[in-house]
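One protein chain is absent from this view; the other protein chains keep their places.
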Amino acid sequence: MKKVVTLGEIMLRLSTPGYERFIQADSFDVVYGGGEANVAVSLANFGYDAYFVSKLPKNEIGQAAINHLRRFGVSTDYIVRGGERVGIYYLESGASMRPSKVVYDRAHSSISEAEASDFDFDAIFKDADWFHFSGITPALSEKAAYLTEEALKAAKKHGVTVSVDLNYRKNLWSSERAKEVMTHLMQYVDVCIGNEEDAEKVLGFKPGETDVTSGELELAGYRNIFEQMKERFGFKYVISSLRESYSASDNGWSACAYDGNEFYHSRKYDIRIVDRVGGGDSFAAGVIYGLLEGKDFKDALDFGVAASALKHTINGDFNMVTVSEVENLLKGDASGRVQR
Amino acid sequence: MKKVVTLGEIMLRLSTPGYERFIQADSFDVVYGGGEANVAVSLANFGYDAYFVSKLPKNEIGQAAINHLRRFGVSTDYIVRGGERVGIYYLESGASMRPSKVVYDRAHSSISEAEASDFDFDAIFKDADWFHFSGITPALSEKAAYLTEEALKAAKKHGVTVSVDLNYRKNLWSSERAKEVMTHLMQYVDVCIGNEEDAEKVLGFKPGETDVTSGELELAGYRNIFEQMKERFGFKYVISSLRESYSASDNGWSACAYDGNEFYHSRKYDIRIVDRVGGGDSFAAGVIYGLLEGKDFKDALDFGVAASALKHTINGDFNMVTVSEVENLLKGDASGRVQR
Amino acid sequence: MKKVVTLGEIMLRLSTPGYERFIQADSFDVVYGGGEANVAVSLANFGYDAYFVSKLPKNEIGQAAINHLRRFGVSTDYIVRGGERVGIYYLESGASMRPSKVVYDRAHSSISEAEASDFDFDAIFKDADWFHFSGITPALSEKAAYLTEEALKAAKKHGVTVSVDLNYRKNLWSSERAKEVMTHLMQYVDVCIGNEEDAEKVLGFKPGETDVTSGELELAGYRNIFEQMKERFGFKYVISSLRESYSASDNGWSACAYDGNEFYHSRKYDIRIVDRVGGGDSFAAGVIYGLLEGKDFKDALDFGVAASALKHTINGDFNMVTVSEVENLLKGDASGRVQR
Amino acid sequence: MKKVVTLGEIMLRLSTPGYERFIQADSFDVVYGGGEANVAVSLANFGYDAYFVSKLPKNEIGQAAINHLRRFGVSTDYIVRGGERVGIYYLESGASMRPSKVVYDRAHSSISEAEASDFDFDAIFKDADWFHFSGITPALSEKAAYLTEEALKAAKKHGVTVSVDLNYRKNLWSSERAKEVMTHLMQYVDVCIGNEEDAEKVLGFKPGETDVTSGELELAGYRNIFEQMKERFGFKYVISSLRESYSASDNGWSACAYDGNEFYHSRKYDIRIVDRVGGGDSFAAGVIYGLLEGKDFKDALDFGVAASALKHTINGDFNMVTVSEVENLLKGDASGRVQR
Amino acid sequence: MKKVVTLGEIMLRLSTPGYERFIQADSFDVVYGGGEANVAVSLANFGYDAYFVSKLPKNEIGQAAINHLRRFGVSTDYIVRGGERVGIYYLESGASMRPSKVVYDRAHSSISEAEASDFDFDAIFKDADWFHFSGITPALSEKAAYLTEEALKAAKKHGVTVSVDLNYRKNLWSSERAKEVMTHLMQYVDVCIGNEEDAEKVLGFKPGETDVTSGELELAGYRNIFEQMKERFGFKYVISSLRESYSASDNGWSACAYDGNEFYHSRKYDIRIVDRVGGGDSFAAGVIYGLLEGKDFKDALDFGVAASALKHTINGDFNMVTVSEVENLLKGDASGRVQR
Partner (left out) sequence: MKKVVTLGEIMLRLSTPGYERFIQADSFDVVYGGGEANVAVSLANFGYDAYFVSKLPKNEIGQAAINHLRRFGVSTDYIVRGGERVGIYYLESGASMRPSKVVYDRAHSSISEAEASDFDFDAIFKDADWFHFSGITPALSEKAAYLTEEALKAAKKHGVTVSVDLNYRKNLWSSERAKEVMTHLMQYVDVCIGNEEDAEKVLGFKPGETDVTSGELELAGYRNIFEQMKERFGFKYVISSLRESYSASDNGWSACAYDGNEFYHSRKYDIRIVDRVGGGDSFAAGVIYGLLEGKDFKDALDFGVAASALKHTINGDFNMVTVSEVENLLKGDASGRVQR
C-alpha cells in the first residue's frame, strides 16, 4: 500500500444548519477540516496509507479532531499533541446570489506555533511515496514557514515526490510576503496546483484579462502562465481547477493542466452544490491518486475533476467517495439513477 | 366507497438525513414503505377504502409499520402477525451527479416466509373493486410466489380487476426465474405497468435501441413492445412511466400507454427532486384511481403522471396528495405560487 | 439615526421542517413574523431606529414574539400588552410544482381587537421620519381599521412620510369592503406599493390582460394602472414588485415603478428559493431605505429589488441582510463565490 | 371486540423541546391530545374498538389531528369536519422546583362551536359498551354543554355505561357555572372520577383540611366526600387519583375509591417524570378497562394506577402501553431491568 | 426604571447536546454567556434597564452575541466593536458521578485586549444605580485589569453602588497575581460576593477546615472569614452561595451572608440539575435586585437563593425567570405542580 503524507492545519469547522445565517443559528454542525487534512482523507478513501502531520492541543477538542480523521481512515500517528488551541472557522452556506461566508478564528493554533523539532521528519518520510502541502501552512506564521521547509527538505532527502496547492489566503499574509516565502519553497516542488489568482498573488505571474467573477474563463491566459511557471521553477506538471460561479447554488467545474508539452482542458461538470468547501482539495487528491497509479496525465486530470465534482455533493470538508464511484462517473454515467 | 386491495412487503426504510452519506450518518430518518404499500397509501389519500395485505412480526417494529400505514389512512385489518423480521432498506439520497444508493436487507422477512394459508383471501376480496400487486412480491421467495398466485386466483374468483407493476429487482431474482414465474401470472392481469427494462427482464420483450442512461426516450420502441405485450397476454392496458434522469436532482417525468387502439404520451414535467423513491408506485395508484373513477384512459394516464410528479416533491415512500391537489396541477397551475 | 415606525400584526409562524407536509410533521419550526414587523426588521438591519407598534397578550407567547423582534434589533417600546392571543399562521414549504401552503389562524388576536386608545400615537410619531402600514391591518377588524386611520392622522399631524403595501388578503375581507376602507385611507399615503391584483381588489383599478400564473408580465398594463393611481390619489410614487413563478423552487424577481414622470423596470434576478415569505415586505423596506437615504428613485427601486432578492435565500419572515451585502449585489457580484 | 366512545376536544399541543422555556424555543414538538382523546387512545391500545367523537376544521391541521389518532389505533369515523380552528395548548416542561406551564389558546375551536345536530348519536352509541366524557367539554361553551347532554341522553337510551372525569378547569368557567351545569349532568353518570379540588369546585363537596401543595394526603377526607357524592348522585363508583408533587421531576402516584361498601387505597408508585400530561386520563382509561374486563373493583383500580404510572414515563398526551406491560408492572416488577 | 451596569466578557458557549461527550458530538448547541453578561440578563428579566459593557469584534459572531443579549432584554448600546475574536468555552454536561467539563479558548478576545479609552465611562455611569463586576475581568489581561479600575473609579465618581463576585479562575491567573490586583480593587466595592475558595485565592483569607468536595459545609468558618473581610475592606455586605455537590445531577444550594451585625443562612434547596452554569451569577443578580428594591438584607439573600435555584433548571448561561416566578417559589410552592 502506498504511503502518502500531508502537512498542515486541521480546524474545527462550525457551520450553521441548512441555509441559516450566523445571527439565526442556535446550533452549529461540527466537522473538522483543512486543506491538507482534506487531501489526506481523499487519499485514504482511495485506499492509500495516508498520514496527516500536524500539532493539536492536549485537550478534548484536539482529541475530537484526531478521532474525526481516524473515522475516515487517516493515520494520525504523526500528530503531535501540545500548544494552545484548535483553530476554528465558521461557515455560513450561501444560496442563489447570496454568497457563503467564512469567518476565520485560527490565530495561535497549535500548529501555527509548532517547532520543526516537534516532528521526526525522517520517520515520517521513510518509505513515503508522496508529500503534499499547501500555501496555507507557511502562511500561518514564520515558525510554520520554517517547519514547512524542514519538511520539504526531509521529503526530498527521502526521494519523495512533492505537490503543492498554492492556495493564497489574503487574511493570512500579504501578496508580498507570500511571494517571498513561496517562490523560495518552489524548488522542492514537482507538481504545482493553483488557480490564476494564486499564480499572481503567490508567485507573481499575472494572468491575462480573465475576470473570475464574470464566470468566463480564458484558457489561453492559463496556458501562457503555466508555461512561464514551468520554465521558472521546473515543475513537472502545472495544474488548475476552473470554477465558474453561476451562483452560490450552481457552479461549472473543470480543470486545465500543462505537462511541458501539451495543454489540456478536462470535461466540465455543471454542479448543483451541496457543499463546495474542500472542492479544490479533493481535486488535488484525485490528481495525486491518478499520478501515483501511473495513469496518463490527461486521465489523472480527469480523475481529479470527477472526484472533486462529486465532492461538491457531499457535506463537510472531506470527500467521501471511493475509486469505483469516481470511475462510474468517468464512464459517463452522470444520470444520478438510483443504485440498488 | 370503493374497496381496493394491494399485497406485498412493507419495509423499514432507514435513510440518512439530508444529503449525508452512510458513513457520515449518526441518525437515520425512519419511515416504512414498499411498492404495494405505497400504492395503498395513495389510494387511501384519494378517498378509497384501501387495504394492504401482508405479514409482519409480533414485535414493536412490526407494530410501528402498521401504525405508519394507519396514520395515512390504510386499513390494516388483513395484516397477519408472525414470522421473523421486518425487512429493511437503507437509503442515501444523491445529489447532482452523485446517485442515490439503496442497500437492501430484506431476506427472511415475515412476508417472504408467509404461507398462503395465513390469509383468508375470500374475505379479503369480498366486495373488492381492484387488486394491485407487483413483481417484487413473487420475487421474494417461492412461498411468496405461490402466495401471490393464490391471491390472484381469489381476486379473479371474486371478479376483481387486477393490475401489476412488473418492477424487476435484479438482486431478488434472475431474469430467467422472473420470466418463468411472471409470464405464468400474467393470465390474471388486466392492467400491466412496467418500463422497458421490466418488459425485457420480466417478460422477455426486447425494446429497441433506447439507452436509458442517456436520458433519451424512444417512444416508438415502447409502442412496439406494448403491442406485443397486449397480443401475448391480452392486457386491457399497457402502461409505462418514462423517467429522464438529467441528474440525481432533476428528472423529466411522463408516461406512455396503449389501450389496444391508440398509443398515448402524456404531458412531461421537469421536476426538482425532493425524494424520488415511490415515484412509480404513485403513478400506478394515480392510473388506478383514474380508471376506477371511470375517466377516459388518456385522462387516467394524465392523472397518474400529475400525481406522481407531485410525489417527487414529498419525503418518504408515500405520496401524500389529495385528489384536488392533483387536479389543480392538471388544470395547468405548476407555478408553485403560495396557496393562502 | 432615523426613526421609522410600522404598525400591524406579528404572528407566530409554525412551519414544517424542510419540505415536510403538515400531516407528516412531528415538530414545527418557530419564528414570528408579519408584513409590517418584517419591514421593521429590515429597516433595523439597515441601521435605523425601527419601531414596531402592535398589541400582544400578557403571556409567554406574546413575550417570545417581542424577544424575537428585539433579537433582530427592532424597538418594542410601543408594543402594548393585553388581549386574547397571538395570531398564528401555519406554513408548509412547496417544491417544484407543489405550491407552498399557508393556513391562517389569526382571528381574535390581540391587535385585531385593540382600541386606538391603547396607543399614544403622539409619542410614537414624535420625531419620526417614516410610517409604513399595509392593507392587512385594516382588514383584521373594524377596530383595526379605525386604529389604522388614527395612526395615519397622527403621522400626518407630525409630518411623517407614509407608505402603504396594499397586500390584499382574500380570507380577511371581500374586495368590496377592501375598496371601501382602503380608498378612504389613501389620502394619507405618499408612497403606494402593490401588485396588479392588489390594485384591482383593493383600489379597483383593472389591469390589462396580464395572466399572473403564466409567468409572463405585461409591463405596459402596469404603467397604465400606475398613472391612474397617481392621478386619483396623488401618490408621489407608485411601485410594484414583479414575481414570475416558474415553480415553487425558482422565481424571477424584479419591480416596476412610476414617479409621475418616468416608468422604470428594475434588473431581474432569477432566484433559487429558500423561503419566499416576506419577499414583498423586504422589497418595501429596501425602497423605503433608498428613499430615506436620498437616493435617486431608480436607485432606491434597485436597492429594494436587490435586498428582497437576497431575502428569498433566507429562512423565516425576516430579511437579515446588511446594507453592504445589498450593495455588493448591486455592484453586480451575483456569482455567490465564497467570502472569506 | 368491545366498543367504547369518548367525546371531547383534541388540541394541537405545542411543547418546547427538553426543558426549554417558551422564550428560548426555536421549534415546538407537535403532538395532538386532550382529555377524552387520551382516554380513547389508551383504550385502543388495550385492544378495544375506541371511537373518539369531535369536530375538526376542514384544513390540514384538522387532518393531522385525525391522522395522529388513527396512528395510535383510534377510530375516527365519527369525527365531523367543519368550523373555525383546532384549539391549541402550549406546554413548557418544568424541572425540579420549576413548574410546568400550560398556555391555552382554545377559544373558538370547532368542537366548542359544534351543534348537537352535527352528530348522529344513535349511530354512535349503537352497540357501544361504554361512554366516557369529562368536565372539560361542557365547559367549552354553552353549545358544548348542550351537546354533551344530548350525547349523554343518547348513551343512556342505548344502555351504555357512563363515566365522567370531573376535571375542573378554572380558565374555562367559574366554579358557580361548573356546579350549575355539572350537577345536572351527574344524573347520567355511573362512574365518577375526580380529585378533591374537582369535588369542591364542580360538585360543591368541601374536602377536609387537605393541603394539596403540601404533598400530604388525607385519605379520611376523601372517604367522607365519596360517601356524600354517592349518596347525592347515586354513582356506582367514586374514584380519585392521588398525586403527591414532590417536585416537577418526582411525584408520588396512587388512587383511592369507594364502591358504596368499601374504601380502597391502591399501591403508590414513586415516579421520575418524563411527561405528566395525560396522567389522569390514562388512569381513567385503566379503570374503565378493568371494569369492562369484569375485574374486581380493587383490581380495576390497581390496573388504572399501574397504567397511569407508566404514562408518566412516556412523552406526549397519549399512554402508549399494552395490557401486558401494565400486567408486568402489576406483578411487581418495577425494577426496570432491560427486556431483551 | 433603575439603571444597572455590568462589565466583562461574553463568550460563545459551544455545548454538546444532551449528555454527549466532546468526542461524540457532531453538533454544538450555541448560546452566548459569561459571568457579568449573565448578571445583566437576570436584572433585565427582573425589569431593570440593564447595560452590559464589553468589546466584541466587527464580524457576524460578534453580532450574534449582541443579538443574543438583546433577545433577552439587555441594552447593548455601550458595547464597542473591534478587536480580534469572540472568546469561546466548550461545555460537556456531566451526569451522576461524571463531572461536567469546560475547555476554555478565550485568550486574545476583543475585551481582553480592549483599552480603557474605548469606553466613555462618564456616559455609562450617568444616572446608574448599580455597577457589578467580577474577578474574571481583571484576570483576562493587564489591560483588562486597568480597564476595570477605570470603570470602578468612574462608578464611584458617579456615586454608583458597586458589587463584585470574586470568581477565582485558576487558568487565568495565579493566586498571587489575583491577590495583588484584587485586594487593590476592593476599595471601590460595597458588596462582596465570593465563596471560601475565592476568599482564600483572591483575598488571602484562609477558611477553616471545610472540605468542599465532601459536601459538608462549615458555616462557622464562613462567619469568621466574613468578619475578617468586612473589617479589612469595609464592605457593607459579605455574601457567599453554598453549593453541596452530591453528584453532577443533584446539588444542595443555599447561601450565607454577613451584614456587619448578623450572620444569616438561607433556606436550602435540593436541586435536580438541568444546567448549573451561571448559577452563581443568577444568585448575585437576585441579591442585587433584592437590595435595589430595598428589601431586608435577609429577604434579599433569600430572593437571590430562590432565583438561582430556578436557574439550575434552565438551559444556557442565562437565568430566564421573572420576579413573580421567584416570588412564587419564595412563598413556598416548590411542588412543581403544572401551572395552567
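Miscellaneous remarks
Labels for the chains are A, B, C, D and E, by order of writing; each one numbers its residues from 1.
Methods note: a residue touches a chain if its C-beta (ideal position, glycine included) is under 8 Å from a C-beta of that chain, and two chains touch if they have at least 3 such contacts.
Quantities reported herein were computed from a predicted structural model and do not represent experimental measurements.
Among the displayed chains, contact with the absent chain in the complete complex occurs for A, B, D, E.
Touching residues on chain A toward the chain that is not drawn are 67-68, 70-73.
Chain D residues in contact with the hidden partner, per the touch definition given at the top, are 72, 269, 271-274, 309-310, 312-316, 320-321, 325, 329, 332-340.
Touching the omitted chain from chain B are residues 14, 17, 21-23, 25-31, 59-61, 63-64, 67, 84-86, 88, 90, 92, 101, 103, 105, 107-108.
As a working rule, only the chains that are shown with their structure count from here on.
Common neighbours of chain C and chain E (chains touching each): A, D.
Between the two copies, chain A and chain D, the C-alpha superposition involves a rotation of 180 degrees in steps of 5.
Ranked by how close its mean Cα position lies to the mean of all protein Cα atoms, the top chain is C. The centroid of the Cα atoms in chain B and the matching centroid in chain D are 42 Å apart. Inter-chain centre distance (chain B to chain E, centres taken as mean C-alpha positions): 62 Å.
Taken residue by residue, chain A touches two or more other chains at 21, 23, 26, 101, whereas all remaining positions touch fewer. If you draw each protein chain as a dot and join the dots that touch, the picture is not a line, a loop, a star, or fully joined; it has some other shape.
Pairwise chain contacts in this structure: A-B, A-C, A-E, B-C, B-D, C-D, C-E, D-E.
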